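Reviewing the structure listed below.
Here the complex is missing one protein chain, while the rest keep their positions.
Showing chain A:
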Amino acid sequence: MLCGVVTFLCYLWFAPVVTFHNGCLPGARHTPTPGHSAAVPNSFDHVETGGRAMILTVSFKTLFAAAPPPPQPGSVGRQIGQSYPSLPPGYQGMAPPTNSGPVHPPAQPYGQPPQPYQQVEQLSPSLATLSLQSQTPSALRVVNLLQERNLLPTNAITAPTPCLPQDLQKINCNPDVFRCTLTSIPQTQSLLNKAKLPLGLLLHPFKDLSQLPVVTSSTIVRCRSCRTYINPFVSFLDQRRWKCNLCYRVNDVPEEFMYNPVSRSYGEPHKRPEVQNATIEFIAPSEYMLRPPQPAAYLFVLDVSHNAVQTGYIDVVCQLLLENLNSLPGDTRTKIGFITFDSTVHFYNLQEGLSQPQMLIVSDIEDIFLPTPDSLLINLNESKELVQDLLKSLPQMFSKTMETHSALGPALQAAFKLLSPTGGRISVFQSQLPTVGVGALKSREDPNQRASTKDIQHLSPATDFYKKLALDCSGQQVAVDLFLLSSQYCDLASLGGISRYSAGSIYYYPSYHNQHNPSQTERFQKDLKRYLTRKIGFEAVMRIRCTKGLSIHTFHGNFFVRSTDLLSLPNVNPDAGFAVQMSIEENLVDMQVVSFQAALLYTSSKGERRIRVHTMCLPVVNSLSDIFAGADVQAITGLLASMAVDRSVTASLSDARDAMTNAVIDSMASYRTSVLTIQQPGLLVPSCLRLFPLYILALLKQKAFRTGTSTRLDDRVFAMCQLKSQPLSHLLLMIHPVLYRVDDLNDEGALNINDRTIPQPKILQLSVEKLSREGAFLMDTGSVMYLWVGRNCSLNFLMQVLGVPNYSALPQSMVRLPELDTAESARTRTLIGWLREQRPFYPILHIIRDESPLKAEFMQNMIEDRTESALSYYEFLLHLQQQISK
């Protein structure tokens, strides 16, 4: 029994893993779904574009075609790639101007044996004869990290393409929606253990898609034994029977499935949209409902204590709600309600027919009750005027308040009581630590420990009140979204539980103040607008199925796990990402491919029950070199980040940091001993994993995991929440920001989208060495952008883009680019606008100069450089090499 304990403690980490990830497509905004014409059985609505199912296939095709060709070994001369040893490890400070030149593609060192190519023949014969992308050999090209610099590609990195037959790959799920850490699945668990790479899926199931085929059908064809939805990777034995690709059961094709409504032909079940699209949405019939679909219900819970009123956020919330009242997703049944709280809880009676909203105060916070249960949550359409009255008067109502206490716990209990009959969404705005009633918290942060290199305390909740309440909410289909606007410690570790287990989302605006912090206000406004108007799914569940032999190990994200493969999501939003660790329970012998299917059943804001199904297919391999060749370094990093967050909470931060470093060391050591046939000195990695050490170093320097740099506890916990619940594309920017030089933008290689020419500057390494005083650099960290202007920046850029006559005229803090009528200004603004469009939330832009207070934050993102408490990239590589050769 004791030894059971020991193994459990030691091997939380390398159990096989699968993660799901969600990425967000640039510019892929949700377009409102047109109403479905009467649900005639077997009629298909191709929503969004009204196009045919084929459109989707085409978009996949273009997506993959857009992938840049793999870097050609040897295409660049050796002399260009600067070799490390010539530089002292402590190279920081201002770099000589010579370094500001463009980054070159990886250079191939001389005398590299072309050994990776031999592995082509090792693939299973049937696959080998099919499309072997040139990617496979180049992914395995050996790279000596100590010799080659400039490994960071100069343009965006795309997901690796699985080594599948072309016809399967063409219809495979978009990697932005569904991505696996290993695009080639190992045949056995022992093989996976040998590779020392985590196996997992990263998932973005409810991503806004520009094209989504929607099917209305009286019967949804599913496998009779495992309930898998029919998908493009099933095989048809003949016209009447199909074989499930997950459990291999042979099923009958129902009669109505024989008719193809797209081509209006009979007898071609394999041409149906369900079998042509890896991402599809079904309108579910009544068997998929346990109760009539709930109406959209929104409850806003606002903190109106003195502190909250001082920040002025109430004006912003009320103003935005007023503006967007008509664009809240919903139909004629939409319900809305308001609760405010300080040391008491205030309800608002908005019953239709009242001349003005009626405020009801409940001061008994020990035993909270609803004063008039029927008239607090009201139909938005019927009482719209009252709601507008309330929103107009609310900001003034509390302007003189002197009440400093906050009874968040009781307010949440009341909100739960109010929403539990219908289910819906609670949006909580909180500006301080809850101080009275149940769920009151005490400050746990010791400011002197912020920069501690010892272990960080208090990453886990202080009370289980919020978690228990969240579980109650989850059981009643209520999700809680938390907006934290505060300048002081709020104990997000405890408060966060309310959103985490009820599938809500958390937003954090440190030092929020309407007047003192205008950039934060702008961000809050834009985020809130997106939050209010984005798509939403209610009473959702997501099930993830995988081919027999694979099993789900752990889930990461915001949800409640209801059974081994089922997540309970009271609300689902398009900005939520999930990760799943997987293990291989039975050997996958005799299998060429395995499939994963994520099915999300939800009620749309229009009261329709819908099922969105994503299916991904991946090849199975039996050699280590193939596993390494298929490794997706970005997905691996995303999954490891989630695992490390869990580790920090259950064990300790230093444990998590060690585990991440060990993940790199172990996989590289394994590659070295098991795959490389010729032993050479240096730090050798396959080309597809060449960024692995960089990403891990970036994670170690990320707010969530860094030590030695002053980090507020709430900032750290928020970063951890983000790491677990963001889709991969957002996550990567958070982990490894992108740096561009923008003072010399030109149209070379520019993208053309809708008649706009978007310049594509090269991505630079995050090192001060890449900066130069003569330039201006844009750093994109996902939620914030910094435009750093060098002291000797060209007058042209200052005048044409920033609109100032010289450097000294540049203000200390500037958050907006002037709209000048010059080509340079237009280019810069287009680039920034384009970057902003790619994500749902609005990143603020800070224009900073040398003396700006924000310079420190900008410099903290220079992760390749050494800081007082952290290694530089080169030192980190040396550390890895030392550990590997031990």
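Convention: a residue touches a chain if its C-beta (ideal position, glycine included) is under 8 Å from a C-beta of that chain, and two chains touch if they have at least 3 such contacts; residues count from 1.
Keep in mind that, in the parts below, contacts and distances are computed from a predicted model.
Per its UniProt entry, the chain excluded from the display bears the name "Cornichon", taken from "N(G),N(G)-dimethylarginine dimethylaminohydrolase 1", "Cornichon", "Globin domain-containing protein" or "C1GALT1-specific chaperone 1". In the complete complex, the hidden chain is touched by one of A:His553, A:Arg657, A:Arg716 or A:Arg741, namely A:His553.
Checked against the full complex, the candidates A:Leu322, A:Ala451, A:Val561 or A:Val768 give a single residue touching the omitted chain, namely A:Val561. Of the options A:Arg543, A:Lys701 or A:Arg741, the residue whose C-beta touches the omitted chain is A:Arg543.
From the set A:Asp167, A:Glu256, A:Glu385 or A:Asp464, the residue in touch with the chain omitted from the display is A:Asp464, counting the whole complex. Panel shows chain A; residues 1-2, 4-5, 8, 11-12, 15, 225, 227, 287-291, 460-465, 467-468, 471, 474-475, 477, 501, 539, 541, 543, 551-555, 560-566, 568, 583, 599, 601 of it touch the chain omitted from the view.
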